[in-house]
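Removed: one protein chain of the complex. Kept in place: all other protein chains.
Note that the chains take the letters A and B in the order they are written out, and that residue 1 is the start of every chain.
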Amino acid sequence: MLRQSAHEIALSTKGRGFYDFTNALRELVDKSQLKTGLATLHLQHTSASLLIQENADPEVRRDLERFFSKLAPDGDPLFQHTSEGDDDMPAHIRTALTTVNLSIPIVERRLVLGTWQGIYLWEHRTAPHRRRVAVHLIGE
Amino acid sequence: MLRQSAHEIALSTKGRGFYDFTNALRELVDKSQLKTGLATLHLQHTSASLLIQENADPEVRRDLERFFSKLAPDGDPLFQHTSEGDDDMPAHIRTALTTVNLSIPIVERRLVLGTWQGIYLWEHRTAPHRRRVAVHLIGE
Partner (left out) sequence: MLRQSAHEIALSTKGRGFYDFTNALRELVDKSQLKTGLATLHLQHTSASLLIQENADPEVRRDLERFFSKLAPDGDPLFQHTSEGDDDMPAHIRTALTTVNLSIPIVERRLVLGTWQGIYLWEHRTAPHRRRVAVHLIGE
């Protein structure tokens, strides 16, 4: 019989960077006891992203940060929305360029992540924030 | 008992820009009477995007437009696909850089959008278009 449940994962960030929460999601999936199903994640913010990326060499994430910092630099005079700080508009742009949604099937009681895939919250603001990820599970 | 339904939201655009349709989606969710569930949206086009972004300061959306106009400028001589107009290839690129899919959980009869999150159709073509968003609801 198909069933569903709704959850929330709350994450405290310490400024710009990647926060791996793969294990927090795995725990929800374990507890749900779903054998087959679908996990859907929605980040409730517009200046941070959800990202699936390589979890092996941390240099990959540092290069991602370098690339996006160059693509949408803090304090770029192109931006008019500056009232919330030099890093706010670049944060909105990074969010638009990436995503706030993930959908990962569950097979044999496990998320079908690839060998090198980790699930990250990518905080784009330089100050610490409290971020909430809504999680929906469905399956049987 | 879990149930599902399929819907369509049609939007008329007046050229490049952001069209907030959060309320149209909220109405579908209200009518569905789902207490807990998942709303999935798919935009049936390749030159416009679905975007969740800040709904407070409109300058944020103008800065997004400025950034993407600079990143993929209309009429860039890099592009060979010019038969549909100078704005067509930049529109395809903007769509690739953003998304045509959104997935938002429903909790306590409401989409779990963050306080500042609005749902937008981002029209990338300069001429008016009729755009269709397929919506799938599931839950109970």
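Methods note: a contact is a pair of C-beta atoms (placed from the backbone, for glycine too) under 8 Å apart; a residue touches a chain by one contact, two chains touch by 3 or more.
Everything numeric in this text was worked out from a predicted model, so none of it was measured.
> Under the stated touch rule, tell me which residues of chain A contact the chain that is not displayed.
2, 36-38, 51-54, 57, 59-60, 62-64, 66-67, 70-71, 97-99, 101-107, 112-117, 138-140
> If the missing chain were put back, which residues of chain B would it touch?
Interface with the chain not displayed, on the chain B side: 2-6, 40, 42-47, 71-72, 78-81, 83, 89, 92-93, 95-97, 99-101, 103, 132, 134-136, 138.
Everything below uses one rule, namely that only the chains that are shown with their structure count from here on.
> For chain A and chain B, let me know how many angstrom lie between their CA-based centres, rounded off.
Their C-alpha centroids are separated by 19 Å.
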